[in-house]
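Before I ask anything, here is the structure I am working with.
We show some of the complex, not the whole, and keep each chain where it was.
Each chain carries a letter (A and B) given by its place in the written order, and its residues are counted from 1.
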Amino acid sequence: MSGKDIWNDLVKLRQNAPLVHNITNYVVMNISANALLAIGASPVMAHAPQEVAEMVNIASSLVINIGTLSDKWIEAMTLSMRAAAIKSIPIIFDPVGAGATTYRTKTCIDLLTETRPSVIRGNASEIMALLDSEIQTKGVDSAANATDAEVAAISLAKKYNCVVVVSGATDLITDGNKRNLVNNGHAMMPKVTGLGCTATAIIGAFAAVNTDTMAAATNAMATMGICGELAAEMSAGPASLQMNFIDTLYTLDEQQIIRTLR
Amino acid sequence: MSGKDIWNDLVKLRQNAPLVHNITNYVVMNISANALLAIGASPVMAHAPQEVAEMVNIASSLVINIGTLSDKWIEAMTLSMRAAAIKSIPIIFDPVGAGATTYRTKTCIDLLTETRPSVIRGNASEIMALLDSEIQTKGVDSAANATDAEVAAISLAKKYNCVVVVSGATDLITDGNKRNLVNNGHAMMPKVTGLGCTATAIIGAFAAVNTDTMAAATNAMATMGICGELAAEMSAGPASLQMNFIDTLYTLDEQQIIRTLR
């Protein structure tokens, strides 16, 4: 990972404006769409079983987030993931609240078993729960650190042959062999609802322009952390952080990336 | 269109606080409601088939937006549009993503055929797709300019005997005979998710207080453009633009309108 690599992906994103298809939760739809627009992508949200395969067909990547799941939506997720696999576009999977209820954990396992994603992104609790369904999560917030989940992340990456991203104060990205760490970010970021879900969407944007999935996921997480840090300097609290974060995604330049990347 | 006309509508809106019933998409519900409140209207969101007709009965206009459509919601849209036609209140229709999938295009044609709206507002791609279902749109963002869609807009206005609004850098408003152009606006506005959908909601507010539908739609689009321009001057990026835009809808006065209108 280098500032130059991140910048190259960002330039491609802004030039190509790839269509990122999102089936995500109600809470974060607005911020996810705004973050994708700000970074240079073209977001679309569609969940009707009648249209998801057709929408995937014009998309460059697919983001699946189970945050406010229900049976009808799971059907749409399944259909869209199948279509994405056939079209060979990246699938980014967010197991929100895995471990909090049996329904969530089971839905994740079912979807992951049916269609292999390119990237799974979750917090430490969620990643651990995907591997060991006995682990109990407290709602959608993590009870563990990203590095605590390293062993689980490596096993999960090997099991589904994908990249696993564990977000936290330090983000961990692994394909089961290599490991990248991202140390950018700010302590106030977890106080903004949906920034984790937004990270998943932003990985979808980077994966749409960079076929090296480890690099795309790492560059996306570094961009999240850099923008979070730059935004936090200007912010009195989490709501101004949310606003400044989106503005920073939009205005971010090469010098800021190089200067801020740790 | 004159600054005085726009101001007169705005005064009526703030005095009467008309109830605008919205059946719209998940992504934009919050910003649409906030924009309607800021302009002086009273928004309500309700989509249960059991209640939509009754809600229409206390409303002054109806806004239908298919952005995140599904079968259950289409049923509610159909019932509410029928009720609005019986009560003779304006229906404003937003064909989000028409042309992107067969399901979207077909749903639009079905709804428009069943009940004539007062206004259809879309971007150039969507308006063209409503007339020629062979046209393929890229997600929900337009691949064409508003003026490219002029012929389609005129035909569509004649076909459904309604006003058609094509948003873009220049907005085009036509009833099939007359044509108004709105040149206000700012290049950063398409980077805020849902500002097009918000325009549709704002047309609903103006149409609730001005029975001249061409004038209402034009004044609404001019107000959107003026507030977008004024807000952009204060904004570092799309998220601060969204905030300043809503604030400006709330504080907008006659002098600002007259000074900014092109």
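To be clear about the criterion, a residue touches a chain if its C-beta (ideal position, glycine included) is under 8 Å from a C-beta of that chain, and two chains touch if they have at least 3 such contacts.
Since this is a predicted model, take the numbers as computed values, not measurements.
Q: Start from the 2 shown copies and tell me what the total comes to for the whole assembly.
A: 3
Methods note: only the chains that are shown with their structure count from here on.
Q: Roughly how far is chain A from chain B, centre to centre by C-alpha average, rounded to an integer in Å?
A: 32
Q: Can you list the residues on chain B that touch chain A in the complex?
A: Of all residues in chain B, those touching chain A are 25-28, 30-31, 67-71, 97, 100-104, 136, 138-141, 190-194, 235-240, 242-243.
Q: For chain A, which residues are in contact with chain B within the complex?
A: Against chain B, the touching part of chain A is residues 17, 19, 21, 26, 29-30, 33-34, 37-38, 42-48, 50-51, 54-55, 58-59, 72, 242-251.
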